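Provided herewith is a single structure, encoded as structure tokens, for subsequent inquiry.
A single protein chain has been removed from this complex, and every other one stays in its place.
For chain A:
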Amino acid sequence: MSTSPPARVPSSSQIPSNNSSSNLNESNQHQQQSQAAWPSTPNDYELNEIIGVGATACVHSAFCKPRNEKCAIKRINLEKWNTSMDELLKEIQAMSSCNHENVVTYHTSFVVGEELWLILRLLEGGSLLDIIKHRMRKTDCRHGVFDEATIATVLKEVLKGLEYFHSNGQIHRDIKAGNILLGDDGTVQIADFGVSAWLATGRDMSRQKVRHTFVGTPCWMAPEVMEQDHGYDFKADIWSFGITAIEMASGTAPYHKYPPMKVLLLTLQNDPPNLDTGADDKDQYKAYGKTFRKMIMECLQKDPAKRPTASELLKHPFFKKAKDKKYLTQTLLPTGPSMKTRVNKAAKRQPGTSGRLHRTTSGDWVWSSEDEDNNGKNSSDSEEEGKPKPLNQIEHADSSDEEESEPSTTTTTDPTAALDVTNKLTVVEDDFRVVNLVLRMRNSNRELNDIRFEYAVGKDTADGIASELVGAGLVDNNDVIVMATNLQKLIDQRITIKTVTFQLSNSGGETPDEKSLIGFAQISITD
């Protein structure tokens, strides 16, 4: 597994193999050609530019010197990783138990200081979402982002990955364009196992116990996952796959305009969405044919039992339109952002732009950003350097006479040691003073809303929180800067001012009025 080089069998995607077992065998054969194992020391790798930034991690493009091979390195800051380490192990186990052309290729992982480095195959094309967004900026996508052949080609690869995944007893739980990566050669891989789950623990793989945890991203989430009454199974991924199909055509998930809570309501109460759900005009997406629409409809059935399996979907007539991956190198990849653009974007990307809605044990719905604990955009190195050198020694020995002679490493003779510790703790206390805030503004229905949130001084950033609010669908994307600026102002001057009011980019067609908060928003300190 960890020794297998990335599979490159260009012909494989041309074989119309809809049969599951043949797909699985196909992947086995890539195994054999192994060379030196992937090393587990940081010095064997050259870290290059950052190509992605997440909450507790950033992804570098990198080069493995002994193997003379490019790779991607995901650096996870374990100090910021507050979930149990077991969750992390599960994610890695899920990845390492996969060996398939369409599932992200995991090479190895090791600990470097307080970071965990995951060595993965480098997919130069970036995510499908990056490509969609870039294309929407550069060309007129009003009548659709990609043609059917491109969509079919990409989605067929995704399905093959899903089929493998499911046959492995795993559910991905977060299928969306943002989690589909593209290689320079047109390879399509499903990535981000952060929330994937194992079902196959019981006796019977095909009829497993169902899962009862609530994870995923609301717009892509199947109704039964939201409801949580009866649990869910592999079919939840098929729903998300259907939403992803819409995303590839229209550029966004159907309910992307709404805040998470609203998405839940719409998904549960309305008929399943379709290609035209998010459209401005009825005829906007008329270029897409019946077969495509029918495929989407089959995936988006509220009763999971009625949705086809990944294997069944692969036989759907729509995927007859699929071409090989070379086709993608001609149609899809040239329209995506260059590596350089993405690198710049990654560096600028704000924390909080993506997140997950989940239900707590008490039954409350909470939105948690993937970037929650991120207080800086880049890796932890820079921050750590700034801090005073930590002490690994403690004071008890310095007050104990008989222990001074011990060659123990625990002994320190530095009389300032104890003082330093105290200083450090004071800083921490000051650093993380939490300010309780309320943002009052009108929602899309022009009703006044109070959004309460916390700001941990020294830990949160105004930019981060502003993007989090945008990410949660609570604040318009155009207002991210004004929101951040005013939040920053309030935090900086919190001793003297307790509230800020500022104008927003959109007043919903009415005359802006500061007093009644039409086209204005207000942030106040509540404590």
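In the analysis below, a residue touches a chain if its C-beta (ideal position, glycine included) is under 8 Å from a C-beta of that chain, and two chains touch if they have at least 3 such contacts; residues count from 1.
The criterion applied here is as follows: contacts and distances are computed from a predicted model.
For the chain that does not appear here, its UniProt entry gives the protein name "Mo25-like protein", which is one of "Mo25-like protein", "Defective in cullin neddylation protein", "Proteasome subunit beta" or "DNA-directed RNA polymerase". Only one of A:97, A:331 or A:501 touches the chain withheld from this view, namely A:97.
The chain that is not drawn here is touched, among residues A:63, A:110, A:327 or A:453, by A:110.
Within the entire complex, the positions of chain A that touch the omitted partner chain are 1-4, 24, 27-28, 31-32, 37, 40-41, 78-79, 85-86, 88-89, 92-93, 96-97, 99, 108-111, 113-114, 116, 168, 200, 203-206, 309, 311, 390-397, 399-400, 410, 418, 421-422, 425-426, 428-429, 432, 434, 456.
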